[in-house]
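With one protein chain withheld, the remaining protein chains of the complex are depicted in position.
Right after this comes chain A.
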Amino acid sequence: MQTKRMTYPGRFLPYALLAPQVIVTLIFFIWPAGQALYQSLLREDAFGLKTTFVGLENFARLFRDGAYLNSLSVTVVFALGTTLLSMAAALLLASTVNRMLRSRSTYTTLLVWPYAIAPAIAGVLWWFIFNPSIGIVPYMLDMVGYQWNHRTSGADAMLLVIFAAAWKQISYNFLFFLAGLQSIPQSLIEAAAIDGASPIKRFWTIIFPLLTPTTFFLMVVNVVYAMFDTFAIIHATTEGGPAQATNILVYKVYADGFVGLNLGSSAAQSVILMVIVVALTMIQFRFIERRVNY
């Protein structure tokens, strides 16, 4: 990693400048992460009196535990659903906005503000309009003969949290797709139009392939978002229920540790999640390095 050709000499100053950041990192990031790693190897008895070293037993138990495996598959469904729904909607809106000349900035303004809404608030909003007794959507669904109830139906609850999570993420994906679309050379599209390609044909054979770097980047970001930033949506609405149907991994860490007080298992789950984040971050950085030469 390079610095400037010319730098300041300094024996103490650079360390002093770095100190605040490094101290916060050590105390609130590295130390707790180390603690999680250490606790994942221990087991406490029911009263918290005795702690024994159990090696990798906590991990082995997790992968034999039906509830944990269920949480894994719930997370996959949730992350894929949120990513696909939100990216498809954002791509449709971005490529449509990109056609516009005069109204482009108006539509953009109307579409970006949900980024500012907290995930918890997004969850409560959708929880409210889907509320089985007073909500407006179940009322309309009832007219076509569907009984919506996210308090008893796992599938309904999953759809609800996917809607809330995807809704909040549309504006983010929209902005990145729009930036990607605007960087595609207009001459390519004009050439195809002169050759008689319709807008839809142009989209699938020219625009979409050229958007691949943006699409891959957004896929990774969206999966990270769905796995880690949606804790608030779950906690403020379904709380993992009904019957574990929306108990995603990051919520289970909290529920097992804070509510269930099963520290060893919760710490082991933390460690697994950290490994997943590290892997996803690595993939993300790989793509960023390669995104220039598509």
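Details
Methods note: a contact is a pair of C-beta atoms (placed from the backbone, for glycine too) under 8 Å apart; a residue touches a chain by one contact, two chains touch by 3 or more; residues count from 1.
Following the convention adopted for this analysis, contacts and distances are computed from a predicted model.
For the omitted chain of this complex, the UniProt record lists the protein as "sn-glycerol-3-phosphate transport system permease protein UgpE", which is one of "Iron-containing redox enzyme family protein", "Copper chaperone PCu(A)C", "sn-glycerol-3-phosphate transport system permease protein UgpE" or "K+/H+ antiporter subunit F".
When the missing chain is restored to the complex, the residue among A:L62, A:A79 or A:V250 that touches it is A:V250.
The residue from A:T52, A:T96, A:T152 or A:T212 that touches the chain not shown here is A:T96. Only one of A:L72, A:A120, A:I184 or A:I283 touches the absent chain when the whole complex is considered: A:A120. Interface residues of chain A with the unshown chain, by the touch rule above, are 1-8, 10-11, 13-15, 17-18, 20-22, 24-33, 35-36, 39, 89, 92-93, 96-97, 99-101, 103, 107-122, 124-129, 133-136, 139, 167, 170-172, 175-176, 179, 189-190, 193, 199, 217, 221, 228-229, 231-232, 235-236, 250, 253-254, 257-258, 263, 266-267, 270, 273-274, 277-278, 281, 288.
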